[in-house]
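We show some of the complex, not the whole, and keep each chain where it was.
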Amino acid sequence: MFELGVVKRSINRANRVAADALAAFGSATVHEALGRVGLLQPYMRPIYPGAQVSGTAITVLLQPGDNWMMHVAAEQIREGDIVVAAVTSPCTDGYFGDLLATSFVARGARALVIDAGVRDVKTLQQMGFAVWSKAISSKGTIKATLGSVNVPIVCAGMLVTPGDVVVADDDGVVIVPAALAVATAEAAARREALEAGKRAQLASGVLGLDMYKMREPLEEAGLRYID
Amino acid sequence: MFELGVVKRSINRANRVAADALAAFGSATVHEALGRVGLLQPYMRPIYPGAQVSGTAITVLLQPGDNWMMHVAAEQIREGDIVVAAVTSPCTDGYFGDLLATSFVARGARALVIDAGVRDVKTLQQMGFAVWSKAISSKGTIKATLGSVNVPIVCAGMLVTPGDVVVADDDGVVIVPAALAVATAEAAARREALEAGKRAQLASGVLGLDMYKMREPLEEAGLRYID
């Protein structure tokens, strides 16, 4: 598990249509559709607001202060992938900047999710390359120690298997197992349809207490109204 | 204190005119006008920059991972209120999203201050609904356990009594006790008037050392100038 010094070249990417479709629902709806699992820790934040993407995961396991494997990962990227990177121990260094982003874009990557730091954030925003990270730091890294590419990793508290779908927006990052991508996209579409109706009711002044029929269970739970 | 399972329907809201007027002064000036008390911990941040509001507090005491009481609170909102929510133990889950925001707006709420997480932040910004929170998280919540509405709570280190005035902007969130709202608005106005004169002097190059007559007390305190 979490083997070092390995690059897996063939991975089973999730269904392309579903992987692409999930972005539109956003991470909150996808998280619900998946059964309320799969969310990375909320310290993972976009480096600029507004980006909303989904794609298939290329995974990278890095060593502290060393981004050698990011270059190895670049070769494994295909159109529609999102690179997800973890480090073997907590580190805030800037593992990724505009040069690597240029290379990743040329290979077809849509975004980077990294449980560490990045730099050149202004340029990355100008390029429109989306990144979710734990930190921003000017401190670069060395290229001396092996990690791995396309092994299962834990990124910000969540297991990520190569080929899983990554859904990320201003609310956070959700991982959808490849085998559940199609079903999750369908569930998300159903959920979104339901929410539209609820939104209209709530906007008209109907209370959630009534719309969700909560008054009785609240009373049973013992809620007391006083003046 | 911090009783669970209670909803108080009648609360004493602060003077409306003062509650509305305080927004314009901003949280820093109001904090000074109040005698430098009342500030929530600085980890409470706006989910998007630029919002500046004031209003009367509806309070909510939540359980970890459970937003049932947010729906109960919605019914108690009146025009000009700001909902202030605390959790009985630290939690970063997303207790609030665009559906609840739609309901809160329909009831007349101006903003939410929550010592936990929220989601749908892009939509909330598009709606213009202001939120100050500890976290942003796609993770939703269940509806299973009672908390309370309109009991005194501690939010991010500060006591909030229902009806108090909440003043929030990019600098943070200040709570003004209802009984002090009018006096605080007057003190804030006086302070702002004084600051205008000072700003002009400082802009012309006058030093604070001279404007505030600090040179003598600094010398008495033993400050030494060396070359």
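Some points to look at:
Letters are used for the chains, namely A and B, taken in the order the chains are written, and counting of residues starts over at 1 for each.
Note that in this section contacts are C-beta pairs under 8 Å (C-beta built on N, C-alpha and C of every residue); 3 or more make two chains touch, one makes a residue touch a chain.
Only a predicted model underlies this, so the values are computations on that prediction, with no experimental measurement involved.
Here 2 copies of the chain are placed, and the complete complex recorded in this file has 6 of them.
By definition in this document, only the chains that are shown with their structure count from here on.
Annotation: 31 Å between the Cα-based centres of chain A and chain B. Those residues of chain A that touch chain B in the shared complex are 26-28, 30-32, 36, 39, 42, 45, 49-50, 52, 169-172, 174, 195, 198-199, 202-205, 207-209, 212, 214, 218, 221-227. Taken in their complex, chain B has these residues touching chain A: 5-10, 48, 68, 71-72, 74-75, 92, 94, 97-100, 102-103, 105-107, 117, 119-122, 135-140, 143, 145-146.
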